[in-house]
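If you scroll down you'll find the structure; I have some questions about it.
All protein chains but one are shown at their positions in the complex.
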Amino acid sequence: AKSTEKGKIVINGSSALLPLTLQAASEFKKDNPKVKISASAAGSITGPQSVRKGIADIGAVDWDASKDVPGFKKFDGLVANPVAVTVFTAVVNTNVGVSNLTTKQLQDIFSGKVTNWKEVGGSDANIVVVNRKFGSGTRVNFQQKALDGKDFMSKGDNYKEVGSSGDMKTTIETTPNAIGYIDLPYVTSKMKAVSINGVAPTEKNVLNKTYKVWGIGYYMTKGQPTGATKAFIEYIQSSKFQNGSLKKLKFIPLAAVK
Amino acid sequence: MQSIIEINQLNLYYGQFQALKDVSIEIPERAITAFIGPSGCGKSTLLRTLNRMNDRIPGTRIEGKVAVGGTDIYSGEVHVETIRKKIGMVFQQPNPFPKSIYDNVAFGPKQHGIHGKKKLDEIVEQSLRSAVLWDEVKDNLKRSALSLSGGQQQRLCIARALAVEPDILLMDEATASLDPVSTFKIEELAHELKERYTIVMVTHNMQQAARVSQQTVFFLNGEVVEYSATQDMFAEPVDSRTQDYISGRFG
Amino acid sequence: MQSIIEINQLNLYYGQFQALKDVSIEIPERAITAFIGPSGCGKSTLLRTLNRMNDRIPGTRIEGKVAVGGTDIYSGEVHVETIRKKIGMVFQQPNPFPKSIYDNVAFGPKQHGIHGKKKLDEIVEQSLRSAVLWDEVKDNLKRSALSLSGGQQQRLCIARALAVEPDILLMDEATASLDPVSTFKIEELAHELKERYTIVMVTHNMQQAARVSQQTVFFLNGEVVEYSATQDMFAEPVDSRTQDYISGRFG
Amino acid sequence: MSMKKQANAVPAYSFGKRRGASTLMDRIFTGMVWGVGIVVILFIVGLLFLLLEKGLPLLSWDFLYGVPSEIEEGGGIGPALFNSFYVLILSLLISIPIGMAAGIYLAEFAPNNKLMEIVRICVEGLSSVPSLIFGLFGIALFVEFFEIGLTILGAAVSLAFLNLPVLTRVTEESVRAVPVELRNASFALGSTHLQTIRNVLLPVAINGIMTGICLTAGRAFGESAVIILTAGVSTSGEMWDFNLLSPGGTLAVHLWYIQSEAIVPDAEEIAQKTTAVLIFVALLINVLFRVPLWLNARKNQA
C-alpha cells in the first residue's frame, strides 16, 4: 500500500547508526515514494545540533541527548526517539595474549596508568592505546559503561585517536599490541573481542543482562515528530523492521532489553 | 605628394631610457618611405608607434602626436584594432603562429569576418603568391609554419600581413633574411603596391633604400638627422653624418 | 689551403622530405667559406650538420659522412658537446637567453669551467667589443638581453659564440639584420679571425660573399651546384644557374 | 679589436671525452633523472596494481548498475557512480568558465601592480583552504542560507569553489607562457584582444590548461569531505536521478562510508571494487580530456 506521505527528511549525526538509517530509508521509500530522504553522518553531536538549528529533521545520536552526559550538555526541547540497541566491546590485536580484563584494568589501560601488557597478565610488550575522537558516541558509551566514567589518557608515544569505526577496525587489525573499542557488529576475525570482568561481549550476554556495555541509539527530533518524519521513525521502531533488517544489521531490537 | 602620416614632436621612453627624441616627420601617401640608421637607433621603435604596437610594451611612455589621415591615433577616439587592421606590420623577426601555413595566412581575414572557404582559399593563394612563397608551399598548405626555413617564414609573415589588405604596410627589415631573388620580388611587390598603398620600410641595405623608396629618413640615437626625397638624400645629403653613413664611412 | 671539414655524399631528410642531396664539399682551414643560394635551399640545414645541431630536430635522418680534422663527427666515438664547443654557431634568428647581457656572454665560459670574476669580466668585454656591441651596452651589462634591439641581439649572440673561443665559427646570416657599419665591423672581425679560425657563413648578400669569403658554395634545392674559390666563382661561374643567381637574374 | 686566443693555431682534432666535473655531473644527472623516473613509474605501477588487483577481476555490470545494500552481499554502486559523474560535470561547468576567465584576466588584462600581486597570492591562498572548510562554507550557504538541505547542487557548487583557485592559476600561467611574438603577430593584424585570446593564446596554452582541468577534475572526482557535508552520504536510490535537489553521495563518499562505517559483510570487497572503478573512471576522464589535444597536436606538429 503506497502511502500519500510526502516531504523531505534530512538526517545527520552518528555514523554508527548510518547503516541502519540508510537501510530503513531505502525500505521506507519503497512504500512512500513521495518522501525524499537525505542522510549524512558528520558525527554524533552534529545530529542534535543540526536539529536544533533547524537544518536537519532527525539527529541520530548514540546517547540520549536530551539528558546531560559527560562532556555534553543536554539539548532542551529535543525529543529522544529510541531506535536501536548497540553493543560495544573492547578489542585487541590478535597478538595480544590477554582475553579478559577487569573494569579496573580497562580504566588503568585507557588512562595510561598501565603501559605494559605484562601488568595485566600478558607478555612483555608496550600497550598501544587506540581511542576514538572526542564526541564519538561509541566513546561516550564506552567511557560511561566500561570505564565507569573514568577519563581517557590524551597523550603519549603509544596513544592515538581515530576518526571512525572503520579506522579503529583497521588500526586494531594492523597494529600489534593495540587495544581499542568498537561496536560489536564491526568485530572481525582479525581482531579479538575482550571479555570484561569475565563476561564475553555477546548478544546473549546482553539479553541475559550480564554484559553491561551497551547503549541505545536515538533519533532526536525538535518536539514530537510530525508528518513524514514521524512516519519514518515509526517505521524504524516497528517490529517488522526491528526484528527484520535491524537484527540482520547486528543491532539488537529495543524490545529485547526492555 | 600628400602626406598620410604626420608625426609631430614625438618622444618615446622605455622606462628611463629615451628611445625617440623630438621626431617630426611626414610620410607621403602611396609611396615608399625608408627608415635607415645604425642598429639600435630607434627605427623599429618609431615603426611600432605608427600602429600602436608599442602599447604592448610595458613601461613605454609617449609624448607628442602621430596623426594618420588627420586623425590623432593616440587620442581616445580611435580604436586600436581598426588602426592595426588598416596599418599592417611585418616584424623584424619572423613570428608565424604555430598553425598550418594556410591557417597563418587566413588568420587575419577570418578575424575580420571573412569565412567563406572559397573566398579564403583565394585570399591565401593571392597573398602567398604576392609574398613569392606560393610555389614552394602550394603542395602542402597544411604543413606547420614552424617547419619552414627562416626566409620562408619571413615571406609567410608578409603574406599574412597582406591578407588583411591594409592601407599602410610597415615592414621591419622584411627582406633581411631573404636571398636576392626573393628580395627583388618583394621589392617589386612593394613597388607595385605603392600605387595603392603606403609603405614604410626599415632597411639596412642602402641600395635597397635607394632603389625602391621615394623618401628616406635617417636616424641616429633616436633622432631624425635628415629626411628628404630619396634621390636628394643619396645625391647630396645635407648633414655630414648622413653623408658618412650612406657612404659607409660612419662609426 | 688545407681543408679542415670534409663532407662526403651527405643526404639529409626531414621525415619524407630530402633537404640535402649528395652534398660533397671541402671547407678550407683558416679561411672564410660562404654558403649562398635562394631561401629554403638547405644552407641552414647543412650548417647545422657541421656541429650536429640537427640532432635536435626530431625526424631528421642523415646519410654520408662529415669529417672535421679527419674525425667523423657522426661516429660513436666523438662527444657532441666537444664538437659544439669547438665549432661555434650563430643562429639565423637571434636567440639570447632570458638573462642579463653579461650572463649571456659569460654563459659559455662558465659552463666550460671558467669561474674567476676577473677572467669572466675580461672575456665578456673582449667578446662584446669584438661583436661591436660593447659601446652600446657597457653602461648596463645587467640589463635583460631581451630588451635589446634586433640587431643588438644578433651581435650579442655573436659575442656569446666568440666567448667560448671555438676553432670553427658557423654564422647563419649573422649580419642580415645589421646596419652597414656594424656589418662592416663584423666582416672586419671575420677577416681578422680567419687568421686563426675557420669561418663558415651563410649569406644572402652577394657583395658580402664576394668581399669577405675565400670560397663560395652555391646551393639550389638541396644540391651543391657549384663550389670554388670565391674570386673564380664570381668572375666566371661554370654553371649557368650560378651565373644567373649571382647576377640576380635567377627565378 | 681582437679575440685573445692562446691556443695554438692548428687545433688538434680530437672530439673525445671532455675531462672535468661537468661531464661527470651530466652522467650523474642523467642517471639520477632516469633512476627517479623509473622508480616513480614502478611505484605508480605498483600502486595501481595494488589498488586494482583485487577489485578489477570482480567487477560486473550488476555492481556498476546496482543499488547499494546495507545487509546482504552483492550491493552495487549505480546511483553513486551516476552522482559522481553528475556532480563532476556540474562542478566543472561552473568552475571552468569562472576559473579560466579569472586566469585570463590575471594573465592578460590585469595591470602589473601590487594589488594584482596580492590578488594572486589570495588565489593561491584559497587553494590551501582544506576541503572540509569548503564543506562548512557550503553548509553555511546552501543548508543554512538557502535552506535547500543536502543536495547535489550544493555539492557541485562547493566543489567548484574548491577547484577555482587551481584552475585560475594554471590558466594564468599557461596563457602567460605564450611567447610575446605570437601575441604581437595577432594584434598587428588588427585582432581584438578577445580574438587574440580565443584564436592564438588559448590554442597555444591549451596543454597547460588541460593539465589544470585534469587535475581539478581528478580532485573533484576523488573528493569526499565536501560532499559528505553538503550532499550527504546517501543517494536517492535511483539510477538516473537528475534532480539537482536530490542527495548526492558520490563514489568517493561511498568508498569512505564503506571503509569507515558499513557493516555489510562484503564491505572489503565492495571497497576494493569501488576503488577499481574509481581509478578506471579517473583514467577514462583523463584520457577523454586529452583526445582533442592529441588530435590537435597531430595537426600542428612543428
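Every chain is named by a letter (A, B, C and D) in the order it is written, and numbering of its residues begins at 1.
Here is the rule we go by: a contact is a pair of C-beta atoms (placed from the backbone, for glycine too) under 8 Å apart; a residue touches a chain by one contact, two chains touch by 3 or more.
Here, contacts and distances are computed from a predicted model.
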Record lookup, UniProt, unshown chain, options "Phosphate transport system permease protein", "Protocatechuate 4,5-dioxygenase subunit alpha", "cytochrome-c oxidase" or "Heme exporter protein C" -> protein name "Phosphate transport system permease protein"
Left-out chain, listing which of the shown chains it touches: A, B, C, D
Can you work out which residue in C:18, C:144, C:221 or C:243 touches the chain that's missing from view? C:144
Among C:9, C:75, C:111 or C:140, residue touching the chain not depicted: C:111
Specify the residue from the set D:56, D:71 or D:136 that touches the hidden chain. D:136
Touch rule applied to subunit D and the missing chain gives residues 22-23, 25-26, 28-30, 32-34, 36-37, 40-41, 44, 47-48, 50-51, 97-99, 101-102, 104-106, 108-110, 119, 121-134, 136-137, 140, 161, 164-166, 168-170, 173-174, 176-177, 179, 192-195, 197, 207-208, 211-212, 214-215, 217-219, 221-225, 252, 255-256, 259-260, 275, 278-279, 281-283, 285-287, 290, 294
Interface with the unshown chain - residue positions in subunit C: 51, 53, 56, 81-86, 88-89, 91, 93, 95-100, 103, 107-108, 110-112, 144-146, 157, 160-161, 164
Hidden partner interface residues of subunit B, rising order: 2-4, 29-30, 67-71, 73, 77-79, 81-83, 86, 113, 126-127, 129-130, 162, 165, 167-168, 185, 188-189, 192-193, 196-198
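Criterion: only the chains that are shown with their structure count from here on.
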Chain centre separation (subunit C, subunit D; CA means) in Å: 46
Which integer distance in Å separates the CA centroid of subunit A from that of subunit D? 37
Quick check: what residues of subunit B touch more than one other chain, meaning two or more? 93, 147
Indicate the residues of subunit A shared as contacts by at least two other chains. none
Residue numbers on subunit C that touch subunit B, as the complex places them: 14, 36-40, 44, 92-94, 136, 147-152, 155, 172-173, 176-185, 204, 206, 245, 248, 250-251
Residue ranges of subunit D touching subunit A (in the complex, touch as defined): 67-68, 70-71, 139, 143-144, 147, 149-151, 228-229, 231-234, 236-237, 245-247, 257, 259-264
Could you please specify the touching residues of subunit B with respect to subunit D in the complex? 51, 53, 56, 58, 81-86, 88-89, 91, 93, 95-100, 107-108, 110-112, 142, 144, 146-147, 157, 160-161, 164
